[in-house]
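Here's a structure for you.
Apart from one protein chain that is not included, each protein chain of the complex appears where it belongs.
Right after this comes chain A.
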């Protein structure tokens, strides 16, 4: 299932936050969205998953405008893991994951053994099966993050949007999680801050800067020293590793050249 954004504009506070973005997400690809803070990553993903309506332009899911889908129809196809989502409710870890079944259940259709199995699998996949009975407020940030991912997996989507999915995780779980979502036959759109992770896992990378799409392509084509200097305002050396991937090595600010820090 593909998503196409065409001339998408979203404004807030009297200025365009997303400015005429056109972007096609290809079936089963892992698309990384990178960009500085406030560049519009979260906004773009919210628009492309139908959580917000664009002020201009269209977003189409499998060739049909998102406006013609009901919320539930979208939720059966697209799952979204927010950057931060918290609760003060005393729910258990398992109950948080069970919420993922919501779009597949109606008010009158009962919860079934099949749903239990899906939830169990999702918990196991993120390595949280032994935490099932724990209360939400007793869990660490990383554990909560993994449960959010499990909830999205329990939703059984075809497309998974992840907004900085690894920001609370230790390095083992960062890599494990990206590998997990990559290994599923899913289309993944993920906002990532770690450019090396993006290079390692993404089929393509989209670079946002001030609400505009400034680069799109394979990691080694996009992650260039000029782009890093222009968009991220860092000095870095990009090296090719043996597997056709690239590796970004940052320089300490001020040690190489001054021009990027204006």
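To be clear about the criterion, a residue touches a chain if its C-beta (ideal position, glycine included) is under 8 Å from a C-beta of that chain, and two chains touch if they have at least 3 such contacts; residues count from 1.
Following the convention adopted for this analysis, contacts and distances are computed from a predicted model.
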Among "Xanthine dehydrogenase, molybdenum binding subunit apoprotein", "cytochrome-c oxidase", "Anaerobic dimethyl sulfoxide reductase chain B" or "ABC transporter permease", the UniProt name of the subunit that does not appear here: "ABC transporter permease"
Of A:10, A:30, A:80 or A:232, the one touching the omitted chain in the full complex: A:80
Full-complex contact with the absent chain, from A:41, A:94, A:146 or A:197: A:94
Hidden-chain contact residue, picked from the options A:114, A:137 or A:233: A:137
In chain A, positions touching the absent partner: 46, 49, 51, 70-76, 78-80, 82, 85-92, 94-96, 99-100, 102-103, 105, 107, 111, 116, 132-133, 137, 155
